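Report on the following structure.
With one protein chain removed, the remaining protein chains of the complex are shown where they sit.
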Amino acid sequence: MRRLLSLHALLVYLFLYLPILVIAALSFNESRRGVRFTGFTLDWYRALFQDPRVLEYFLNTLVVAFTSTLVSTVLGTLLALGLVRYRFWGRGFLTYLLYIPVVVPDVVMGVSLLLLFAFARELLGFPRLSLLTVILGHITFQVAFVTLVVRSRLLLLDPALEEAARDLGARGLQTFLYVTLPLAWPGVAAGALLALTLSLDDFVVTFFTAGPGATTLPLYIHSSVKLGVSPKVHALSTLLVGLSAFFLALGYALSRRRI
Amino acid sequence: MNEAATPRQRLLRVLVTVGPGGLWLLLFVLLPTLLVLLASLMRRGPYGELLGPLGLHNYLRLLEAPYLEAFAQSLWVGALATLLAALLGYPLAFYIARHPRRDLLLLLLLIPFFTNFLIRVYAWLVLLQKEGLLNALLLAFGLGPYAFYPSFAAVILATVYTFLPFFVLPVYASVERVDWQLLEAAYDLGARPFRAFLHAVLPQTYPGLFAGSVLVFIPAMGTFVVADLLGAGRVVLIGNLIQQQFGLTRDWPFGAALSVFLMAFVLLALYLYRRLQGERGLEDLV
Partner (left out) sequence: MRLEGVRKRYGEVVALDGVDLEIRRGEFFSLLGPSGCGKTTLLRLLAGFETPDAGRVLIGGKDMAGVPPYERPVNTVFQNYALFPHMTVAGNIAFGLRMKGLPQGEIRKKVAWALELVDLLGLEGRYPRELSGGQKQRVALARALVLEPQVLLLDEPLSALDLKLRQELRVELMQLQRRLGTTFVFVTHDQEEALVMSDRIAVMRAGRVEQVGLPDEVYERPKNRFVADFLGRSNFLPARPHPLGAETPLGPLRLKSPLEREALLVIRPEKIRLYPKGATPPRENLVVAQVEEIVYTGAENQYYLRAGEVRLLAYTLNQDLQEPGSEEFAYGEEVICYLPPENLVVIHE
């Protein structure tokens, strides 16, 4: 039985990595099309780095990701704090509202944001679709995730600790800075990391909210694929996979260390 | 908090914490949803703009054959993808959970998961195309080449591939919490391995199974990228329809109606899920 399970697991892992490995292999392939390996080359990588547009898209992706992560982490952490610590009118409703960006398919999110911006343009004259609208869109779904992650971490926190702080003379802000935040920090960090990943990876919401000049890497990959896959994209993909693998491995190594 | 504080202080505290985030959600989640609802009741003007008068015409249109077909196909894709993901992912979850080096295995599972999903989808395109790897292999045996894509099968394959980790992770979490003593008790009482597993272990993994299924089913039926790239017109799902309305066709009101329909369906599914699994289930999902 165990043997069977192991075999199954092996096959599944192969299944998971096969496409990625093929892409990686092809990125070094001399020939433009086809699978036959005609020779090893770094040409495609060179072409990638020499393409100014790719650099622009890369920067766009980063700008969007970091800005939106920053804003959403702050908003989300505060929101989680409020939801956990206080009881107020509309609390249940707000919690349900939180789940919507998380569970609803991206298309619906993208469409609703598009409509929002369209209506806003009609009534207020702005905003036009641009990098800003992409950031706004990203923040929206990120906030939901961050809030939920931080919230679950906060729920694990012993409320007696905050009470002790207040008992000893700490006011609201002080309690937050000296006790709540340091203890909730792993949750906040996890939430921020999740938000960052989601932003870097996002395609659908970006697709609907991006204007001209606001192309991100996922969008670039998509349009390239539609036009006809070029090995440059293979090179880019391999790099991205390598990057996320690297960071994941780093996170893994770090978490092992900090028993 | 029931803490002794003036009502004004409490109000301030609530506003500072919940205010910004809450406002954002209201503005960027609630309002757009309402706008979608509004738009779904409108009509499309000659230049693609939104016009009144309001009416349910878009929803009536939804009930026409091609759209119902698309919806049915979306459900079918979702269901099939979930089933396949379960078949592949369930044993895998067990394998990982019982393995001594499971964090390494998890890491290996997560790497594809964190890779941009576009890359993962188009990778299959590369594999399945006429000059792709699969055909190359078949040619070596004197078979093919076949046009594996665009096709329904290709869409299913890529969908399963993309969402498989979504299934494995919740099941894995469930399996970790399994009390194996129940299995031993079953053996002790005379059950053979298969039946013992069925009665003692499987039920304990239901929460993970449900969560995983929901996590695969909903995105799978709502996605348009996979069908777009690998179905290329042969496979039209609700997601594709919606995207088309906002793209080429420029029929925003109808697209909005489709969105509302999809969203309603998803929320219904979640409502049922919550009824079955309770509040915890919903949180575990996230």
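A and B label the chains in the order they appear, each numbered from 1.
Here is the rule we go by: a residue touches a chain if its C-beta (ideal position, glycine included) is under 8 Å from a C-beta of that chain, and two chains touch if they have at least 3 such contacts.
Treat the numbers as computed from the prediction; the structure is a model and nothing was measured.
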#### Entry: Given A:A47, A:L70, A:A120 or A:L183, the one touching the chain that is not displayed
A:L183
### Query
Among A:L42, A:L55, A:L155 or A:L168, which residue is in touch with the absent chain?
A:L168
#### Entry: Residue among A:A160, A:L227 or A:L254 that touches the chain left out of view
A:A160
### Touching residues on subunit A - with respect to the absent chain
158, 160-161, 163-171, 174, 178-179, 182-183
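Keep this in mind: only the chains that are shown with their structure count from here on.
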#### Entry: subunit A and subunit B, separation of their C-alpha mean positions in angstrom
17
### Task
Under the touch definition given earlier, write down the residues of subunit B that touch subunit A in their complex.
1, 3, 9-10, 13-14, 16-22, 24-26, 28-33, 35-36, 39, 88-89, 91-92, 94-96, 103-104, 107-112, 114-120, 122-127, 131-133, 136, 161, 164, 193, 218-219, 221-225, 229, 239, 242-243, 246, 252, 255-256, 259, 262-263, 266-267, 270, 282-283, 285-286
### Task
Write out the stretch or stretches of subunit A touching subunit B in their complex.
1, 5-6, 8-9, 12-13, 15-20, 22-23, 26, 33-36, 74-76, 78-79, 81-83, 85-88, 90, 94, 97-108, 111-116, 118-119, 136-137, 139-140, 143-145, 147-148, 152, 166, 172, 197, 200-201, 203-204, 208, 217-218, 221-222, 225-226, 229, 233-234, 237, 240-241, 244-245, 248-249, 252, 256
